[in-house]
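Yeah, one chain of the complex is gone here, protein chain that is, but the others are all in their spots.
To keep things simple, chains are lettered A and B as they appear, and every chain counts its residues starting from 1.
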Amino acid sequence: MIKEWVCGKPRLWRDRPTALPFCPGCQHSVGVRTVLETIEELGLEGKTIFLGGGGCVYPIPTMLDLDGMQCPQGRASSIGSALKRIHGREAIIIVYQDDNDGLAVGTEPLIHAALRGDPVTVIMANNASYGSTGWQMAPAGNQIIPPEMEKPNPSIPINIIELLAEFEGVSYLARGTVSSPEDFEDTKRYVRTAIQKQIAGAGFNLVEILLACPTRWHLTPRESLKWIREEMAGKLPLGEFKGGGGI
Amino acid sequence: MEQAVTRKKVAGTPRLRFPIKSPIASCQGCLHPLAGRILAEVIEELDIGGDTILVGGVGCHATIGGHLNLDVLLPGAAHGRAPDVATGVKRILGKRAILITIQGDGDAMAIGTEPLIQAAARGEKITVIMINNQVYGTTGGQLAPTTVMGHKTTTTPQGRKLEDGYPVHSAELLAKLKGVVYSARGALTSVRNFQRTKKYVKRAIQKQMDDLGFSFVEILGNCPVAWRLSPVDSIKYIEEKLIPEFPLGEFKDIKEVTN
Partner (left out) sequence: MEQKILARGFEAIGWGALAADCQLFAGCPTSPEDEIFTYLAQEFPKNGRHFVRASSEVSAINIAYGSTSAGGRVMVVVASAGWGLIQETMSHLVNAFLPVVVVLIQRGGPGAGSLRHAQMDYLPITRDAGQGNYRVISLAPSSVQETYDLMQLAFHLADKWRNPVIVATDTIIIRMMEPLTLKTIKLGPPLPEKDWIVKGKEHQTDGIRRFISSGQGFIPTRDFSTYLHFLKGLNEKVLRMRETEARYESYELEDAEIVLVAYGYSARVCQEALMMARAEGIKAGLMRPVTLWPFPGDVLKKKALKGAKFLTVEDGLEGLREDVMLAVEGQAEIEWVNVLDRNESGAGGAIYPGKVLEKMRKLLKGKVKVIKKGR
């Protein structure tokens, strides 16, 4: 049920200086916004616990007016599972981690949270920043890392949605971008569906958001959006992959 | 591209087997030694004993490597880390070395999730053999990531329930990673299945010899002690309860890794 439409900066963003501000052109704040607007619209701020992973997303929980935790790198999914078991329906657990945190260091926690079917919502902010997911795939990878580094193994991003799709405990998987207002609305819709699945206790759900990282990619913000559209989305297709179409 | 060389079919005890008494023997009815036999026969038939290095995991399955007259790392460092250790060896020794890991299901798919998935995702040119016997056998028979629903273990005395999570289907999961060129599952419940599984293991190793990518074979094993079944009943259990959940066959067999 939508309590109110959100305009302007979400209420849940606190206005305070932070030790680690974002780079110009970073899209993490937009990714988090999809979550915050949804939480405000569904009236869930009193129940939400926001878990942040390591890396660039580390300071995010401090910026939000929600119960939150800054988790050791990779372990946010495990911590989220545990919190859900303690609080059950009384809490909405959101895990926000980047691809290095979730798919490299945090492979084990993520896969096992999905196997256990714990009804938590993981937002995978994939900005190809590091890691087997796509560092080598990102444009900077080709510029600063010589091709020899690729040998003897090619570099292929991990498609976490493909991996998790057949787990029985997983109820919803989707991937979107925030490169344009339409993309933002699509992704926000995926996030809402994911959270509604959690409310219904329907099992593990994950929304992957492809985000720009102009700093690491050595591209301008505009070029980064182009890169996401043309290269990343080609290898990691967008849309709903399991449990789509609402509950 | 090297062709598979079948010098001779092996009969009797494989030559690679040391005639020594192991400090850690297998329990009566355990199928691990049979998996070891598959490995020994395949290595002899492909004539790669001189270049093979086995990396063992931590658990009863590790007894397999110790008996074979090959260079081995046993245990291959810490629990679950065999794919990383094998990666390290392979990078140094290069194409000519054949790296095979022997792991159990608790070793490979619980604590070893990260090394296994990441090595497979990178397409490391190694072969992982995982023996799925549904429990952590060495430590008394606790729940494992592969345990089927309803199975009674020491940590699920009423049988596995939903809140304990769902069992993982390793061969199918790894088949989805692009760096994996071969993924299969076999069982050791009959002569026919033995031969099928041996064929899978041979194909998996051939992929490594051809320098194509990561290869994986899951073998359904047993643990009569932990399952509280007689050896014969444990074979029946695999046939009736496990094979329907974990179907046998080849889930991926490709000629090259594509992006």
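Going forward, contacts are C-beta pairs under 8 Å (C-beta built on N, C-alpha and C of every residue); 3 or more make two chains touch, one makes a residue touch a chain.
Predicted, not measured: the structure shown is a model, and the values here were computed from it.
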Among B:Cys27, B:Ala78, B:Ile243 or B:Val257, which residue is in touch with the absent chain? B:Ala78
Given A:Met63, A:Ile92, A:Val105 or A:Ile195, the residue that touches the chain left out of view is A:Val105
Can you list, in ascending order, the chain B residues touching the missing chain? 23-24, 49-53, 55, 66, 69-78, 81, 84-93, 96-98, 114-115, 118
Residues on chain A facing the left-out chain by the touch rule are 54, 58, 70, 72-74, 100, 104-105, 107, 130-132, 135, 144-146, 148-149
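Convention: only the chains that are shown with their structure count from here on.
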Need the CA-centroid distance for the pair chain A / chain B, whole Å please. 34
Contacts from chain B onto chain A in the complex sit at residues 91, 95, 110-111, 113-114, 117-118, 121-125, 145, 162-169, 172-173, 176-179, 211, 213, 257, 259
Residue positions on chain A within touch of chain B in the complex are 104-105, 107-108, 111-112, 115-117, 132, 152-156, 158-159, 162-163, 166-169, 235
